[in-house]
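Before I ask anything, here is the structure I am working with.
And then chain A:
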Amino acid sequence: QQQGVSKDEIRIGTIQDLSGPLAGFGKQARNGMQLAVDELNEQGSVQGRKLKLYVEDSGYDPKKAVLAAQKLVNQDKIFIMAGHIGTAQNMAAMPVQFEKNVINFFPITAAREMYDPFHKLKYSFAATYYDQIRLALPKMIKDKGAKKVCTIYQDDEFGLEVQRGAEAGLKAAGMELTEKTSYKRGATDFSSQVAKMKAAGCDLVVLGTIIRETIGTVGEARKTGFNPTFLGSSAAYTDLIHKLGGKPMDGIYATMTVQNPYTDEQAQNIRFWANKYKTKFNEDPTVFSVYGYSIIQDFIQAANKAGPNLTTDSFVKAMDGITFEPDMFGSPKMTFSATKRLGNDQSRLSQIVDGKWKVVSDYVAP
Partner candidate 1 sequence: MRFIFKTSYAQDISLAKHGGHVFWYSLLGVALIAAPWVLPEYWLAQLTFVLIYGIVGLGLMLLAGFTGQFSIGHAAFLGTGAYTQAVLANMGMPFPLALVAAAALSAAVGVVVGLPALRVKGIYLGIATLAFGFIVEEVFARWESVTGGNSGLHVKSPTLFGTELGSSENFYLVCLIVAVLCTLAILNLLRSPTGRAFVAIRDSEISAQSMGIHLARYKTLSFAISAALAGLGGALYAHKLSFISPDQFNILQSIDLLLLVVIGGLGSVHGAFLGAIFLIAMPQLIALGKDWLPPVIGQAPGLQGLVYGLVLIAFVLFEPLGLYGRWLKIRTWLQLFPFYRRGLFKRQKSFTKSDRLR
Partner candidate 2 sequence: MPPRTREDHKVTDTVLQLLNVESAYGPIKAIRGVSLKVRQGEIATVLGSNGAGKTTILKTISGIIDPRKGSIEFRGQNITAKDPAYIVQQGLSHVPEGREVFPLLSVRDNLLMGAYTRKDRDGVARDIETVFGYFPILKERATQDAGLLSGGQQQMLAISRAIMAAPQLILLDEPSLGLSPKLTKEIFEIVVRINRERGTTILLVEQNANMALNASDYGYVLENGRIVMEDTCERLREKEDIKEFYLGLKDDGVRGERRWKKKKTWR
Partner candidate 3 sequence: MSESDILLSAKDLSVRFGGVLAVNKVSFDVRRGEVFTLIGPNGAGKTTVFNLISRIYTPTTGEIVWHGEGSPLPLTQRAPHEIAALGIARTFQNIELFEHATVLHNLLIGRHTHRKTGFWSEVFFTQATRRAEIEAREVAERVIDLLDLQHHRDSMVAGLPYGVRKVVELARALCTEPKLLLLDEPSSGLNVEETADMAFWIQDIQHELGISVLMVEHDMSLVSKVSDRVLAMNMGEALSTGTPREVQSDPRVVEAYLGTVDDVSSLRRAA
C-alpha cells in the first residue's frame, strides 16, 4: 500500500517559512501551490484522485523543518514533499523523507545539493545560483567591457553559491575577482563594503544579495557616486527591488527563469492569471507564487504520466525521460532522466528599466 495515495486522494506535503525571515516568500509559494491544487480539484483530478496539500511552518529553522517533515511523513502520511523552501531546511528534512521513500520534489532553493549527490528521490527544477551567475557573468563582462569584477555576498550558503558562481564564470573569462566582501544576514549597513569595492575601482559588481541588501548596497553606491554595473541572481529578481528602492535601482541586472507576473502585464494569459491570484489571495503574485504554481502543475503532469497505479516507484519511472515544456511565465524547457535530476540549468537576464523588470536576453546557453 503506497502511503499518501488513496482511491480518491493524493497527499502532497510542503514545508514553508510562514513565521521566519522569509515568511513573505513562504506564503507566496504556498498560495501558488494552493491555487494550482484548487484549480485542479475544481476542474478535474489526477487519475480520479483529488489533491490535498499539507502545509507546515518551519520558520526557516532546520530543527523545526525536521519536526515538520516528521509530522508530514509519519503522521499525515504524505505521498510527496513538494516545494520545500530553504537549503539547510531541505538538507535536514530529506533523510526523514527518504527513510520513508518520500520524494523531495522541486524544493524551492537553488542549491546544488538538491540534485547532487545523486539520490533516487531527489528532483530539482531551479537553475542554481551557481549556474546562473557562472553562465551570465562572461556575457556581461563582454557586453560591458568590464575590467574589474567584484562581489558582495550574503554570508551564508546562498551568498557563497553566488560568489562561487562568479569565480567560476570569471575563470571562464580568464579573470579573477578584484574584491569580495560579505555581510551577515539581516545587515542594514553596507557602507564599508561599498567603500571597499569603490576603493578597489570595481566596474562590475556581482550581487549575492536578496532584497533589502540589494537595495541597500546599490543605494549606498549611488549615493557615494559609485556606479558600476550590478548583476544579481534570481534571488534579487523580485518586484520589491524597484518598488522599494525606487529610482536608484534602475539599470541593475538580474538572472531569472520565470517572469515576474505583473498584474498589468502585456501578455494576456499572465495578466489573467495574476488577477485570478489577486482575487483569491488579495495580494499581488510574485515569482514565488509562480514557483509554487508551477511545481504543482509539473507534479500533476508527472503524476498523470505515472498512470492509475501511483506509487513512488511508478512516479520515479514516469519522471524518467519526462519533458516539461516552457509555460506562460517563460520557464525553460526541463527534462529529467534516471540520472539527470536537475531540469535545466539555464537562466535569462532581466534589467530594471523605468522601474520595472524587463527581460533583456534569452536563455544563456553554456
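The working rule: contacts are C-beta pairs under 8 Å (C-beta built on N, C-alpha and C of every residue); 3 or more make two chains touch, one makes a residue touch a chain; residues count from 1.
Here is how the candidates were picked: all candidates are chains of the complex that A comes from, given by their letters.
Computed from a predicted model, the values in this text were never measured in an experiment.
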Only one candidate among 1, 2 or 3 touches chain A in this complex, and it is number 1
The residues of chain A that touch candidate 1 in their complex are 18-19, 23-24, 26-27, 30, 55-57, 59, 61-64, 66-68, 70-71, 74-75, 88, 91-92, 95, 113, 155-157, 160
